[in-house]
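Report on the structure given below.
Of the protein chains in this complex, one is absent; all others appear in place.
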Amino acid sequence: MQSRLRMGMIGGGVGSFIGPIHRLAAEMDREIEMVAGVFSSDSLRSRNAGEMYRIDPLRAYPSLDEMLASEGKRDDGIQFVSIVTPNHNHLPSSLAALSAGLPVICDKPLTATLAEAHELAETVAATGLPFAVAHTYSGYAMVREARARVAVGALGNVRKVVVEYPQGWLAGEACGKQADWRVDPARAGLGGCIGDIGVHAFQLAEFVTGLEVAELLADLGTVVPGRLLDDDCSVFLRFSNGARGVLLASQIEVGELNGLRIRVYGEKGGLVWKQEVPNILTFHTLDGRTEMIHAGGSQLGPDAMARTRTPPGHPEGYLEAFANLYRDFAAILRGQPAPLLPGIATGLRGMAFIAAAVAASRDRPGWVSLTV
Amino acid sequence: MQSRLRMGMIGGGVGSFIGPIHRLAAEMDREIEMVAGVFSSDSLRSRNAGEMYRIDPLRAYPSLDEMLASEGKRDDGIQFVSIVTPNHNHLPSSLAALSAGLPVICDKPLTATLAEAHELAETVAATGLPFAVAHTYSGYAMVREARARVAVGALGNVRKVVVEYPQGWLAGEACGKQADWRVDPARAGLGGCIGDIGVHAFQLAEFVTGLEVAELLADLGTVVPGRLLDDDCSVFLRFSNGARGVLLASQIEVGELNGLRIRVYGEKGGLVWKQEVPNILTFHTLDGRTEMIHAGGSQLGPDAMARTRTPPGHPEGYLEAFANLYRDFAAILRGQPAPLLPGIATGLRGMAFIAAAVAASRDRPGWVSLTV
Amino acid sequence: MQSRLRMGMIGGGVGSFIGPIHRLAAEMDREIEMVAGVFSSDSLRSRNAGEMYRIDPLRAYPSLDEMLASEGKRDDGIQFVSIVTPNHNHLPSSLAALSAGLPVICDKPLTATLAEAHELAETVAATGLPFAVAHTYSGYAMVREARARVAVGALGNVRKVVVEYPQGWLAGEACGKQADWRVDPARAGLGGCIGDIGVHAFQLAEFVTGLEVAELLADLGTVVPGRLLDDDCSVFLRFSNGARGVLLASQIEVGELNGLRIRVYGEKGGLVWKQEVPNILTFHTLDGRTEMIHAGGSQLGPDAMARTRTPPGHPEGYLEAFANLYRDFAAILRGQPAPLLPGIATGLRGMAFIAAAVAASRDRPGWVSLTV
Partner (left out) sequence: MQSRLRMGMIGGGVGSFIGPIHRLAAEMDREIEMVAGVFSSDSLRSRNAGEMYRIDPLRAYPSLDEMLASEGKRDDGIQFVSIVTPNHNHLPSSLAALSAGLPVICDKPLTATLAEAHELAETVAATGLPFAVAHTYSGYAMVREARARVAVGALGNVRKVVVEYPQGWLAGEACGKQADWRVDPARAGLGGCIGDIGVHAFQLAEFVTGLEVAELLADLGTVVPGRLLDDDCSVFLRFSNGARGVLLASQIEVGELNGLRIRVYGEKGGLVWKQEVPNILTFHTLDGRTEMIHAGGSQLGPDAMARTRTPPGHPEGYLEAFANLYRDFAAILRGQPAPLLPGIATGLRGMAFIAAAVAASRDRPGWVSLTV
């Protein structure tokens, strides 16, 4: 029997949103077990978090150095790390883990700045260790199906992409642990909304179409007074094949929850996927047919089918999509292929996107007045 | 008993899409009766159309001059004209009717060019005659409700507007009477998609918010090879109060039917309306509540309520919305107020929008390359 | 030019819900014009209603006898009547019109009792005059499409039908003109909810499947205290081919508007249609495909296509469906076929259904206690 892969978490203390989700996603398929973590730089708080996760209290460390040192000596020590801290810690944590010989799965965006991203990419290349970026939404079965259909030409040449990621939870004053660091340049880095969710939309657009964005034009703004980073983003895209695109992301659209959605149109067809109803993929053809494709159903290709755990009509959601990423990561650690798992190159492109969007938006070129 | 107002149509021959719809909308509420028309410049074809409409064959004229002359002599002659021709005929038909002392309701966009629009606006001002533009979508009861709620501050200060108008019917080669003239600059004028449907989206955004667009940045493109006008449009907007906006319109998005929709977000709330499910208005508040407001229901204000003809759950649609415009126009002709009916000023703003979008898009300022 | 058919209305006074809707539906396609009516038995009130409808005040009569007498003498007298009164007047009004040689289109249910229905059916047969029953919902284009697909065997042999008609507007005390007569046995007749809307569901089920209900088992109840007629109905059905069915109708389901919907399942496929989103027909096949069929789209057969007035994505609704019935009725009056228009036989079956459901429900046969 192959044993489970042992994971150490960096971040994810009591009150964390994404830490428990990573734990759950990592363990869902019994490929991985979380056995250690640096949940806080405070010894007691780290230990409390360890208790919350039901792991051995001795393996809830107050620093990454201690975790790497102690775990390195154990026969059953951690085999990789999962980084779930605010963005500014992604680079130092990754570098430390990699230099200890440990593969890394890191939350997005890759780093706080594009320069950091380049530094990290070089280190990953130098070590040759597996490195993944948690672009959760590409783990959804129906996103895989969408990509597969585009890849085999079901839409013909792609002409147009509209990807949107509306949220409303930062429409008022930011409050709470989750909001605080996201609006703080020292911890979030270069981008606000564009880095927090815009980069997910960007990755999804490239993932589903298999195309790269070649050019962009951006309109980033800060709507809530006093905020230091962008909270509302609109970006025009041009893809490598000339396809036109629009990327919208916002965190001030009152009433929007987590409305990531993508529409792709080609010469022969169109498709629509919405994260909040993730088990349906809508497919249009030029002759006027509209088909609803269901997760788990017999219409699915092998990649999507392998990423569903239940029959059609049994909703799978965000946690299952997240678990699909960890399953892919486990496969890579076991020496199996998982070509669609977002890696360092994807992370680097995301940072380039954030940097380009911020730069492109700065001087407001090209705007004209509208007067009657 | 007040008699019905007598209408003459210009355009709307056999095979016309919009002519029969104008006729139906005009007559729905028994305020108006179509009694004459210039349905074609060919005598026989005009007469055949007259027969299709069941009007007196003698009143199906082959030219506007003849209609104006003949009807002018009758006691029961036409009292206003409805112009439903391709865009290039809007100006000459309007000028002729106005100079004969007849009020005009004209399809959108107002004219083929902005210069024509200014000329027409001056004539309307000089004659003092009623002039309306058929921005159908502002006739929907729930659009009226949306506007009314924004106007009383239900959203607080408006911060963000996303208005989209996706269609797919011109994704292939244009074919058929409806497509032909829309892709021909000689008949459509300055704009393709931006003039055909983008201007509807623009008018809807200004109508619902009560704000004016002050600035824009546009990315208009021609996707189908060989086409002479734009068929895919993306526009960033900035409103007079500083609110940010995005306007998307396309006619190459395969599978999209007539998907006009608008989302408006303010400090205190958000609203969503979709033309294809027009009897529901979704309303969000900052404290996390989401309400579905139904046409005909007790939640409606007086303006929306007056524009429904059936109880909740009995769908009203495009024709009823269109009829609401004609009812407003009839009211004006009878000397009653109908302040929300789009008039010459709205038409002129629409042309200014088209002209600005086409100009702003020309040199692609502000685009940057995205490279890793 | 063929002139419009002249209609006289019986009922439909000021405050009527269904009168103005019949007028609008009758005239929508310019086949018919309403020129006279008995809108009230009070002279002044009838005249006021006539003014509301903009018809000649001299042709707003206070009694059916007067209308029949006066109109019979005119060259441009009425050519048929539309009966929109409460149920108890359907029989006398129909008999009087028929005996004056006038065709009749009558609202549903056909009469107040089954005995009346038989009497009326005999008279219709004896006179040989056209007689139609306003089962509006069978006028929807997508209902026609559903029927056509079932008829050509797209579902295979029909096995199961679920038809539901939930409303909530009588969940409280009945109040207002519309509610009053519907809960009064003297005016509504034998059935409350079962006669008001259950009969629509029944007709829809037989219409779409092309099958007849052979047997039923019913559970009719009166939920609101003090009410004299049923307001909540559940009926098991068995169709002539052995297919199983369920019919639910209620007027006490708070929040339901006018939620008529039907699902039909056969050996090879299934279909779903919902009145509140009437322009979509969902079609399932045994191999797991789900298709959305849009009104106006190229997937439609000729019957459905002929009943749409606008391109796909331009919502048509209740009034257009109603107008389709009047267009069919006009066709019959002009000697053309309209085989799907509900006629006297359909009306009679509806009354038999109401009577059987009321009877079947009376003694509560077959109920068993559930105890652990």
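As written, the chains take the letters A, B and C, and residue 1 is the first residue of each chain.
Here, a residue touches a chain if its C-beta (ideal position, glycine included) is under 8 Å from a C-beta of that chain, and two chains touch if they have at least 3 such contacts.
Remember, it's a predicted structure, so these values are computed and weren't measured experimentally.
Touch with the chain omitted from the figure is made, among A:118, A:187, A:289 or A:309, by A:309.
Within the complete assembly, B:289 is the residue of B:74, B:289 or B:334 that touches the hidden chain. Contact with the chain that does not appear here is found for just one residue of C:252, C:304 or C:325, C:252. For subunit C, the list of residues touching the undisplayed chain reads 155, 159-160, 162, 166, 168, 171-172, 212-217, 219, 221, 223, 232, 234, 236, 238, 244, 246, 248, 250, 252-256, 263, 265-270, 272, 282-286, 290, 345, 348-349, 352-353, 356, 359-360, 363-372.
In the full complex, subunit A touches the hidden chain at residues 1-4, 17, 20-21, 23-24, 27-30, 50-51, 53-57, 167, 169, 256-259, 275-279, 294, 297, 309-320.
Contact between subunit B and the unshown chain involves residues 287-294, 297-299, 312.
Following the convention adopted for this analysis, only the chains that are shown with their structure count from here on.
Mean C-alpha positions place subunit A and subunit B at a centre distance of 42 Å. Measuring from the averaged C-alpha position of subunit B to that of subunit C gives a distance of 34 Å.
A separation of 54 Å divides the Cα centre of subunit A from that of subunit C.
With touch defined as above, residues shared between interfaces to two or more other chains in subunit B number as follows: 256.
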